[in-house]
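Scroll down for the structure; my scribbles are underneath it.
As you look at this complex, bear in mind that one protein chain is not there, while each of the others sits in place.
Right after this comes subunit A.
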Amino acid sequence: MDDMYREIILDHYKNPSYKGELDPCDLSFEDENPLCGDHLKIFLRVNENGIVTDARFNGHGCAISQASADLVVESIIGKNVEDLKKMTKEDVLDLLGFEDLGPVRLKCALLSLKVLKGGIYGVKDAEE
């Protein structure tokens, strides 16, 4: 499992590009992984066409969950909110450069996707 901590993971963990908060923001969502106490909040700015113009994440967690959050947030800027709903577990693993992860660490990697989707669907429901 040594290769779990490759440069890409360590770089995004130690020097995240998108860690912080957006104030004001159009959407913000948060959730946690109760088993390990990881906490993640994602902030989005969305224009009138539904395009994500800026995004940040904040929170605490292991290298995998934090690197995943940085990469996921980076990848969604410029995308339509509707398209974010189509993001899959495989997309996140691709961003991280993993073919697969054990069931425990998969939860760490997917926390950012969980927060993102939970937030978008929650907002959508509220609008409807």
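Here, a residue touches a chain if its C-beta (ideal position, glycine included) is under 8 Å from a C-beta of that chain, and two chains touch if they have at least 3 such contacts; residues count from 1.
Assume contacts and distances are computed from a predicted model.
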Choices "Cell division protein FtsX", "ATP-binding cassette domain-containing protein", "Sulfite reductase (NADPH) hemoprotein beta-component" or "cysteine desulfurase" - which one is the UniProt name of the chain not shown: "cysteine desulfurase"
Contact residue for the chain not shown (choose from A:K19, A:K41, A:K79 or A:R105): A:R105
Touch with the omitted chain, as defined above, among A:P16, A:G61 or A:G119: A:G61
Touch list for subunit A against the chain that is not drawn: 1-2, 4-5, 10, 13-14, 35-39, 60-64, 105, 108
